[in-house]
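Attaching a single structure in structure tokens format; questions to follow.
Left out: one protein chain. Kept in place: all the others.
Coming up: chain A.
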Amino acid sequence: MSKELLKIENLKTSFRIKDDYYAAVDDVSLTVNKNELLAIVGESGCGKSALAFSIMGLHSRATIEGNILFKGKNIANLPPNDMNKFRGKDMGMIFQDPLTALNPLMIIGDQIGETLLLHNKNLSVNGRKVKVIELLKKVGIPRPEYTYNQFPHQLSGGMRQRVVIAMAIANNPELLIADEPTTALDVTIQSQILDLIKVLKEDSHAGIILITHDLGVVAEMADRVAVMYAGQIVEIADVYTIFENPLHPYTRSLLNSVPNSDETNSRLHVIQGVVPSLQNLPREGCRFSDRIPWVDSSFHEKNPVLHEVSPGHFVRCTCYKHFYFPHESKEEKQNVIS
């Protein structure tokens, strides 16, 4: 068996708006290995969540093209009944907003127990309860027996996210998808939840896809990083390379936008313009070109593809070779690259 757990090939997820189809995820290829945490980074609306939902088969009205190979089996466009054998068992998903991800009318114990019940019909009611309480303990709920009978509205956001995690890991899935698991939480709870995910990874050796827009989280958690922009992966590399030697203009702009406590007087870098909406996405050429207008258009590729610049480090479009920030001099930057 190879180490490859999930292999996505040329995935294209399109949504119908009126009579046209628009691809929210466009030609994405990536792999996730066992015991590896792949972070997917990008602005809101760049297709991160659409990608995650495509993997889980949770889009009800999207057209999915390309292959999603999970342990060698293509699960793209699998009918829901077949998909349900994987979902919750081999693949778990942690959702973005714990406040809305739990059914308000079911007690916590039943909600976690449901994941167990659906994939293990032989488990007795008591056995299930014991297992659920074990899970609650594992995710760090202080009074598991008590929480078992509580309703979601009686728990804080952090506690609810732990419950959501407990549901996702109930059957020890080999692949865990965490869709911005800390976005809705405050900072102290964020770090607790991230620590929990780290511990779970060490315990289970599962492959994890962590979707986030927080570069701090990426630096702390990830083994590899895929940077997405406008539905495409623009750069993918291991975490050290991304932070030490980012190449794509978008990656560099993102990193440059992180506030730096050393330079107290300088202005914060802001990426010009906005992410184009799904309907207005440029379908040809470099999708980022509109937001770096000072870079001459001749430097962009007509049909940008991923170039392997060093083993495992891929960058889309050749414009990275000519990119510089407006406040830097052009020559200075080009010296660094060459």
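By our rule, contacts are C-beta pairs under 8 Å (C-beta built on N, C-alpha and C of every residue); 3 or more make two chains touch, one makes a residue touch a chain; residues count from 1.
Everything that follows uses one rule, which is that contacts and distances are computed from a predicted model.
Asks: Assuming one chain is omitted from the figure, identify its UniProt name from "Phosphoserine phosphatase", "ABC transporter permease", "Cytochrome d ubiquinol oxidase subunit II" or "Binding-protein-dependent transport systems inner membrane component".
Replies: Missing chain, UniProt protein name: "ABC transporter permease".
Asks: Which one touches the absent chain: A:A24, A:I68 or A:M93?
Replies: Looking across A:A24, A:I68 or A:M93, the contact with the absent chain belongs to A:M93.
Asks: Give the residue, chosen from A:V32, A:A101 or A:L185, that touches the chain omitted from the document.
Replies: That would be A:A101, which touches the missing chain.
Asks: Touching the missing chain, which residues of chain A?
Replies: Residue positions of chain A that touch the missing chain: 53, 56, 58, 80-81, 83-89, 92-93, 95-97, 100-106, 114-115, 118-119, 151, 153, 164, 167-168.
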